[in-house]
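Note that one protein chain of the assembly has been removed; the remaining protein chains are unaltered in position.
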Amino acid sequence: MEKNLQPILGMLKKEFGGTASEYRGDVSLVIPSGKIVAACQQVQAQGFELLSALTAVDYWPEESPRFHVIYQFTSVAMNLVLTLRVPVPGINPSLPTISHLYRNANWRERELWDMFGIIFKGHPDLRRILMPADWEGHPLRKDYPLGYEEPQFTFNFEEINLRKPYAKE
Amino acid sequence: MGVEQKLGNMGIATTTLEQAVAWSRTNAMWPMLFGLACCAIEMMSAQAAHYDMSRFGMELMRPSPRQSDLMIVAGRVSRKMAPVLRRLYDQMPEPKWVISMGDCASCGGVFNNYAIVQGVDEVVPVDVYVAGCPPRPEALIHGVLTLYEKVRGMKFAEIKK
Partner (left out) sequence: MPDIQEITVDDLKHLVSERAIQGETVLLNMGPQHPSTHGVLRLLLELDGEIVVNCIPDIGFLHTGVEKNMEAKTYQKAEVMADRLDYLNTVGNTLAFSLAVEKLVDLDVPPRAQTIRVILAELTRFQSHLVWLGTSALDLAAMSMFLYCFREREYILDVMEMCSGQRMMTTYIRPGGLWRDVPVEFEAAVRNILKTFPKRVDEYEALLTRNPLMLDRTYGIGKLTGEECLNFGVTGPMLRASGVKWDLRKDRPYSGYEQYDFKVPTRTEGDVYARYLVRLEEMRQSLKIVQQALDKLPMGPVRSNNHKYVPPPRSEIGVSMEALIHHFKLWTEGFEAPQGAIYSAVESPRGELGVYLESDGGPRPYRIHWRTPSFDNLQSLPLMSKGVLVADLVAIIGSVDIVLGDVDR
């Protein structure tokens, strides 16, 4: 772990509780979902100006917590990287928004709503961003099918041909 | 044949009307700018100086569908883009042709999932498929020349429905 990160990590752990872990040099801190806005404010005050990534992982079929939302911060001034993980339950998943602190969280949280169905309370404009506006379902959840189309080989060529929608002029 | 022999070398040729029209159609076919993804870069390379497509009549690419007669669907078509593609195809005036460039446009390519239309012939009728990921500019030019052969063999009655 980088030297400058130790005091910041210790202060965050003390203030917000949560477990820290390190894997292959990456430091990550698990924070409960109620305290995430305060934690992000504190992280920003400590000098992490850049929100590098905001993503989520789906641990279906575990119901609680089903999602882990991952915030990745970079500090340009101190050359440090820090990760915060927030567990979110599977039923009515929601988190408060941080788009007033880091403005690129605006689209990133829209993407999480689109792909996972996690609602961000207080977001100014929560609508679908990557899928069409009338799409149903949240594609990156583990119980959403891939949409795999069977390849046409010679033995099933005709039956798949009949099912495929071809455009007629 | 008799007329040409009698007139000698006066610079007159005789042909059928269909052949003349097909010849003029192929010699100045204007493609519509429809580059979506990686194949668009190879289409731009085919238009640039090294593999010049203006030798074959495609001097400029018109961004407006109303002024073009060839649509080269270059790249992967997502579900959100499919109605836009159909609308642009409908806006093109007859006669119009479609080249499906690349694997993603022909059959879905590498991406067999919920987000990509598996072959653009689900949306528009395709005349020539060019394979490759992305196809080399020479492959695209070969596809264009194949389309020209097809157009030269076309009759009037086939187009007007």
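Miscellaneous remarks
By letter and in written order, the chains are A and B; residue numbering begins at 1 in each of them.
Everything that follows uses one rule, which is that a residue touches a chain if its C-beta (ideal position, glycine included) is under 8 Å from a C-beta of that chain, and two chains touch if they have at least 3 such contacts.
As the structure is a prediction and not an experimental result, all values here were calculated from the model.
Every shown chain touched by the omitted chain in the complete complex is listed here: A, B. Of the candidate positions A:L9, A:L29, A:L51 or A:I118, contact with the hidden chain is made by A:L51. Only one of B:I72, B:A105 or B:V123 touches the absent chain when the whole complex is considered: B:V123.
Of the residues in subunit A, those that touch the hidden partner chain are 23-24, 26, 28, 49-53, 55, 57-58, 70, 72, 74, 76, 79, 81, 83, 102-104, 106-108, 124-125, 128-134, 139-140, 144, 146-148, 165.
For subunit B, the residues touching the chain absent from view are 33-38, 40-42, 44-45, 48-50, 63, 75-76, 78-84, 86-88, 110-116, 123, 133-134, 136.
Keep this in mind: only the chains that are shown with their structure count from here on.
The mean-CA centres of subunit A and subunit B are about 42 angstrom from one another, to the nearest whole unit.
Taken in their complex, subunit B has these residues touching subunit A: 79-80, 86, 108, 112-115, 118-119, 121-125, 161.
Against subunit B, in their complex, subunit A makes its touches with residues 131-132, 135, 139, 144-149, 151, 164-169.
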